[in-house]
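Not every chain is included here, but those present sit where they belong.
A, B and C are the chain letters, set down in written order, and residue numbers restart from 1 in every chain.
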Amino acid sequence: MVLADMKQDEVRSFIDDRTIALLPVGATEVHGDHLPLCTDVFLAEGVTRKVAERLGQDRALVLPSVNYGQVWSLGLTTGTVDIPDDVLVPYLVAIATSMHRSGIRTLAFINAHVGNNAAIKSAMRRCLDLCDLKTYSFTYPGAEEVISKVCVSHRPHKAYFHACEIETSYMLYLAPDKVDMSKAIRQYPDFPDDFDYTPTRWTELFSTAVLGDATLATAEKGRAIIDSVVDNIVHLLTKGE
Amino acid sequence: MVLADMKQDEVRSFIDDRTIALLPVGATEVHGDHLPLCTDVFLAEGVTRKVAERLGQDRALVLPSVNYGQVWSLGLTTGTVDIPDDVLVPYLVAIATSMHRSGIRTLAFINAHVGNNAAIKSAMRRCLDLCDLKTYSFTYPGAEEVISKVCVSHRPHKAYFHACEIETSYMLYLAPDKVDMSKAIRQYPDFPDDFDYTPTRWTELFSTAVLGDATLATAEKGRAIIDSVVDNIVHLLTKGE
Amino acid sequence: MVLADMKQDEVRSFIDDRTIALLPVGATEVHGDHLPLCTDVFLAEGVTRKVAERLGQDRALVLPSVNYGQVWSLGLTTGTVDIPDDVLVPYLVAIATSMHRSGIRTLAFINAHVGNNAAIKSAMRRCLDLCDLKTYSFTYPGAEEVISKVCVSHRPHKAYFHACEIETSYMLYLAPDKVDMSKAIRQYPDFPDDFDYTPTRWTELFSTAVLGDATLATAEKGRAIIDSVVDNIVHLLTKGE
């Protein structure tokens, strides 16, 4: 069920101890010339929708999305919005604790933007301390295993990739009408040796926000990874039952 | 143009000194059994869409919505999310100043939830001090004049109404498929004399969050008021030109 | 009773569950050439004194005044002091919760400066959450009804007036020796159309802080309005008994 559309009587009778609230957390951040600025919102919402379907209409409660996230590395690019961690954390905590007040006992942050992870981690710990709310943070859990099987481009960096074969494939599967593959490029910047150890704006390294090879993206690759991610999330949320 | 869907090259070439950014600000709050919890989000987005159309594709930049707002009076109801002012203000400021960094010189908060007004006012002043960004706050400007002409129910309170003839009419015009008129009710609680002077949770007065007579709502009334509101916003944003 | 003058044994034996603490909240802000900078302090104290008399010596506890408030619109004028909301709110909360610790169960903010309303509202909600203290905020309750009868000048703005027929009449009634009617002026600036929707320093519109027609002020008008306001406050504070 989608909270945004529910009526007061519906939400009252819907929530019980088994309800799992799903909060899509995205960002507004440039993703090259072929993907939209809210790529991470569309992906978080897409994964959330699929998880909700699997959990079932009587159990999953999809919350309105958080459309703005923490974006430092690309924070100075035109169109990008950056919510600093010390602003984002209490915002997430306010949403989650309001849900707890509504009777929710389990809430999962379905996150599509790596930059949000530190804020979500802090928020989860604070929720536990404040009201013993059980929270989860899922940023494509288990994706790497499938990526290594279905993706063919080499990775631009040990940890980072962006608007590339992987993310573009996600979009081609989850929101294909928002992708313009004719603008897809490959870009492998030279990272300075100290890139992992000193704060570096990505805009010092490249101007179009693609990190990897977007031209190799396909909906099939996206489907393979995302479906597995959804499996993993559903498994983790329900395994003890 | 909708920022969420724009690509990096598009947003780069789009923004100039004449661009007006429109930020829909709503809330997740119960609105009775006939209106959805994100009524204020749908209304803010609906007004924003119409303002954007009037400003023109080359000028209006519609930002992703703020889906959660400040809700104290109904803050303890199931399903409602409350973002306290001291959390909401820096969140709004971060969005607006990021937009300023992107070249935006004028930003309008298109707000549909009265409870957000204090936070928006603080945020606007802070934006002015921080970076001289010109901001506007529009919560149905000029609506009262039309309401007094087209609405027939008496008002439940001098200042407050909620999920009533007015708001329901807005929804019937802007998001009719999300309204269930068969559940619409009229409700006129007795307000204690000191209601305006001491903090009072509405839930002490009534359990279904309707304040006024929703049964009298029509799309025509909504259209009359909203179209006038849109006129007013467009006039205010462009009058000096 | 005036807390400032009470001795330790007196305050100990005075406070009980029926005691009503009255906190005058003013501001230090220019009010034209005919009214003093602490006009809002003198008015808050004047109203408080009259309310206290009516509540009776065994019940009303007049607290020391808050002499500085939130002043943004005139915040850049010489002599004006601006306490930002995020500083003023915890200051008011500290006073009120200290009073609660002293046994006070009801506290009324007697406010004479509209700019303080947002801070007082936040403070009241926080007091309720923190310690269940019952608080009231009174900024001339019911004044409008009498103003429309006794005042003759047209209003400079739908919501705002300042140092005008109304406020000057209050002063002529409550603190006449602090008024210099020979300097009273009338001033009706042209408000830009967007004045209500965008943060605007009043000093962009006029240099002497008079908004309306101060020349028409009389002590009689002040008495009529203030006496009614006092009636209203006393009624609201005692009606349930």
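Here is the rule we use: a contact is a pair of C-beta atoms (placed from the backbone, for glycine too) under 8 Å apart; a residue touches a chain by one contact, two chains touch by 3 or more.
The model shown is predicted, which means the values in this text are computed figures rather than measured ones.
Peer 1: In total, how many copies belong to the whole complex of which 3 are placed?
Peer 2: Result for the total copy count in the complex: 6.
What we mean here is this: only the chains that are shown with their structure count from here on.
Peer 1: Distance-wise, how many Å sit between the C-alpha centres of subunit A and subunit B, to the nearest whole number?
Peer 2: Each chain reduced to its C-alpha mean, subunit A and subunit B end up 27 Å apart.
Peer 1: Which of the residues in subunit B end up touching subunit C in this complex?
Peer 2: Residues 72, 85-86, 118, 121-122, 124-125, 128, 134-138, 141, 193-194, 196-199, 235-236, 239.
Peer 1: Please give the residue numbers of subunit B that touch subunit A in the complex, ascending.
Peer 2: Residues 3-12, 15, 28, 30-38, 41-42, 63-68, 75-84, 87-88, 90-91, 94-95, 98-99, 101-103, 178, 180, 183, 208-209.
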